[in-house]
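To start, I am sharing the structure in question, which I have written as structure tokens.
With one protein chain removed, the remaining protein chains of the complex are shown where they sit.
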Amino acid sequence: MSQHEISVTVNSRLHRVRVPARLTLVDFLRDVLGLTGTHVGCEHGVCGACSVLLDGRPVRACLLFAVQADGAAVLTVEGLAPGADALGVLQDSFWETHALQCGFCTSGMLIAAHALLQETLNPTRKEIRTAIGGNLCRCTGYKQIVDAIELAAERLRSTNEARSGHGANP
Amino acid sequence: MAPTPEPAHGFRYIGRKRRAKEDRRFLAGQGRYVADIALPGMLHVALVASPYPRARILAIDAAAASAVPGVRTVLSGEELARATEPLLSGLDLPKVHRYPLAVGMARYVGEWVAAVVAETRHIAEDAAELVQVDYEPLPHAGDPEAALLPDAPLVHPEHGSNVLYRRKFVWGPVEEDFAAADRRLAFRARWHRSSTVPIETFGVLARWDPAAGLLDVWASIQMPKFPDQLALSLRLPGNAVRVHFDVDVGGSYGVKRGIKHAVLVGHLARQLGSPVRLIEDRLDNMRGGDAHGPDRIFDVAVAFDRTGVVRSLRLRALDDVGAYAGRAPLQLGKPVGAIVGPYRIKSVEYEPISVLTNKTAQEAVRGFGQAPTNFALETAMDLVARELKMDRIALRRRNLLVKSEFPYTIPSGSTYDSGDYAAVLDKALAAAGYEALATRRDAARAGGRLAGIGIACCLEPSGGNSAFEPLLNPKNETTTWMEGCQIKIDLSGAITAAMATSSSGQGHETLVATVVGEILERDPDGIRVVHSDSLGALPSNSPVGSRMAIMLGGAAAEAARKLKATLLAIAAHNLGAAPEALAYRDGTITVAAEPERALGWDQLVAIAHRKFHQLPPGTAPGLQAMHVWEVPTGGALPSADGRIQMYPCYAFEAHVVYLEIDRVSGRVEIGKYVVGHDCGVMINPDIVHGMTYGGIAHGIGAALYERYLYDASGQLLSGSFMDYLIPSAHEVPEIEIVDHTTPSPLTTFGQKGSGEAGYLGAPAAVASAVNDALSPLGLHMATLPMTAVRLGELLAGCGEGVP
Partner (left out) sequence: MKAVDFDYVRAASIADACRLLADAGEDGKLLAGGQTLVPLLAMRLARPSVLVDINFIAELQGVELDGEQLLVRACTRQATALADARVQHHAPLLAKALAFVGHDQTRNRGTVGGSLANADPAAEIGLAALTLDAEVLARSSAGERRIAVAEFFTGPMTTVLASGECLTAVRFPRRTLAGRVGTGFREMSARQSDFALVAVAVELALGTDGRCRYLALSVGGAGPKPLRVDAVSARLVDTGLADSDLDAAAAIVCQAIEPQTDILASAGYRRRLAGALAAQALAEARDEALDGRA
């Protein structure tokens, strides 16, 4: 019933919008901002297709109302690439290993993987599986996704070594 | 037209590492799924679902719902039925009617009884709660065997029985072979209801243009003849429905066949004059989406000799298809094409029975009935080995067809094209380190753990024709299942190919670009592949039955060859040489003996597009070609005794899995998974491997986790992702694929299909491993899924597992 004015930064862009209380963050991103790269799979917090970063940490965008993101910074799959015509290292690694088929879970997988690579560039395969353990994929059996994240970590490590410790964008 | 075989080796693009064309847009978050398409003035649908498994609908009062601000209409089943034709059934069942919304009687929990259309989905859901439906609950049919009894409640009373289909096929001297065999055994195997459950639910958007008399439809569809059926139900001519196939489909594996959704939404769009969209939510999808999978009881008898030769097989398959016929009963038909699996079994009796119950309707699921059948066959092989105290692998080797026997015709009339099963099995065993694995198992057992190795060999029939339709429904004389592709080279010399169906992750754009690039010797990365809409498209039967590498690949190759022939004719005319004297290389044509006499790609294109005066007489200007391919070996109706050539190509897979079972919790931990796979020449190995890994993961789900579970009162208990358990990255192990290549003699490049790979054998392999682990206790289980709790309870029943 109630409507709320919120300020939320999505992919580095500030939006001031009026939203109804019951609008979830994922519906807000998709239907209000038109950022349809974040997908709705189950709407009850299990599948992970709607994963986004909220203030730097991966969360389910279906388990949060948009009004609760007031003042927060959200990163979606559309914000992962360094530019409109380029893919980030992580995305390119997914492409290289064919870590996707239908693409529906992919944005959530990228967000989960991105969050992992912010924490460590030396993840084991088990750690990678744990990081994506809350994201269901029905196409890939996860193998090529784990391969992709391993490859991205390796590439980022060598990039970092080349830049002597400066971070790169996964 | 017979395809021109290419050499099995020496391809330029086929079989090589290539990034999938379609991946990039998904990685950028720029896929275009149906839920991403919003049209101005678009309205949203929410559904009123039956809370009862079987109930008479006495009245529907929509007054309160209609009064909610933002609601545009509330539609009942009666109203919709008056305005539309019933949905088509795969069988000849004149008394089993099916409409998108229940008419008069609700037949399962979750069945759609009314639809509410409103300005937002939120409002539509608010109003749907206010629709008052007056039900008279009735006794329901739950158990499929009880549903066969004379006093069972009838799901469709007018039909007079709950049996949709029943026939006993006998191919070969079954009685004699059983009588002559040294030994016989019989068992029951149960494959409980699960499905493919894509992460994207089904969705459809329709817009009616009254001026043009045209219904535009965007849907997450994977369904043969979807536009035709939609037009038929909506009483529109075929050319008044335009289905846009450029919609990305978020997974399907068979089930994305929302014809009832599309008829509902198409009707509403016409009625309301506004675009109308229905995106199932997860609860709609799992209860009312009509996308459950096979639910089978197999009664199997095997006749075999002391030496391990399996002589004959009796297979009775009772399939609980739920409350409506649809296409589901045909899933009992496809296994006829590989009814003996990869084995030399000389006679077979097969009795498929399709029965109605008050459950969600069944839809086509990856493999179209083959995975459950393979589970029954492989369970039989393991039990024969156990009975004879013979090694399971040795038993299989004794019965596997050998390379020199191909082409091989099985008792049910299908001919297997090619294969080298023993070689693939050997490779899988070697990659798995079978000896070491057996040592590991034995050591685990010595340490008190329950450890087992599973083996499964099975076939993936591919190239999808519709031969099960005339087999199970004599009124259906369909004998073609064609696929089309059109290609043009534009004025700039760029190549665009158009396919006539949507894709749900199979990489068809990459497939077509690779094949066309191979023939025309142009870089596939520069070839654009588009999905036509249904009015602009050639005939297609959609990517079902593992058919696209064969069928779309074949059509694209033939269309490309036609273009190449045109280019050669143009060159011959302009170079004054016979076409046979020319050499084609990378799109440049030279006189073979005088390479300096040449016409490059740009020159050839310019002649075709601009210089009619330089074209050979009778040649149409421009560069375009199309080809519609018939399924190889297709075209015939079944014989009177039900012998039929089902699919043309047969891929083979050999699974080796190691697992351990916790003695108390029953939880299964898979320690190793290797599959040997031969699907002929792979066009894109990464894509084939990806589908195989995914198929195995799906098969592990069917074997251990996933079940649509109904209670005695007919309620669905696993209708959300909290309780329908799709395996995560924790549950799916590292999987190793070992490739082998036996080209098919029937296809353009020797390719076979592979879209169902992995899933067809994984459930059998996991079950085999579980039973190997249980064998020291004298236990056996032939019911899927083998959930931890069921295994724990089985173990406790024999005194195991009590602390």
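The first chain written gets the first letter, and so on, giving A and B; residue counts start at 1 in each chain.
Criterion: contacts are C-beta pairs under 8 Å (C-beta built on N, C-alpha and C of every residue); 3 or more make two chains touch, one makes a residue touch a chain.
These numbers come from a predicted model, not from an experiment.
When the full complex is examined, the chain removed from view is found to touch A, B.
When the full complex is taken into account, the listed residue touching the unshown chain is B:L283, out of B:L43, B:M105, B:L283 or B:V657.
Checked against the full complex, the candidates A:N11, A:S51 or A:T106 give a single residue touching the omitted chain, namely A:S51.
Touch with the chain that is not drawn comes from one residue among B:K21, B:R54, B:R72 or B:R121, which is B:R121.
When the whole complex is considered, the residue among B:M42, B:M626, B:L709 or B:L777 that touches the unshown chain is B:L709.
One of A:R60, A:H98, A:H114 or A:K143 touches the chain omitted from the figure, and that residue is A:R60.
With the whole complex as reference, residues 1-2, 4, 20-22, 24, 43-45, 48, 51, 54, 57-60, 62-65, 67-68, 112, 115, 130-131, 133-134 of chain A touch the missing chain. Although one chain is not displayed, chain B still touches it through residues 121-122, 125-126, 129, 281-283, 664-665, 667, 705, 709, 711, 717, 720, 722, 725, 727-728, 730-731, 787-789, 792-793, 796, 801-803.
Keep this in mind: only the chains that are shown with their structure count from here on.
Between chain A and chain B the centroid-to-centroid distance comes to 30 Å (mean Cα coordinates, whole Å).
Within the complex, the chain A residues that touch chain B are 20, 22, 30-31, 35-44, 46-47, 49, 76-78, 80-81, 87, 91-92, 94-98, 100-107, 110, 125, 128-130, 132-146.
Across the interface of their complex, chain A is touched by residues 19-20, 22-31, 33, 35-36, 38, 122, 196-201, 248-253, 279, 281-282, 504-507, 686-687, 689-698, 720-722, 726, 728-730, 732, 734-735, 758 of chain B.
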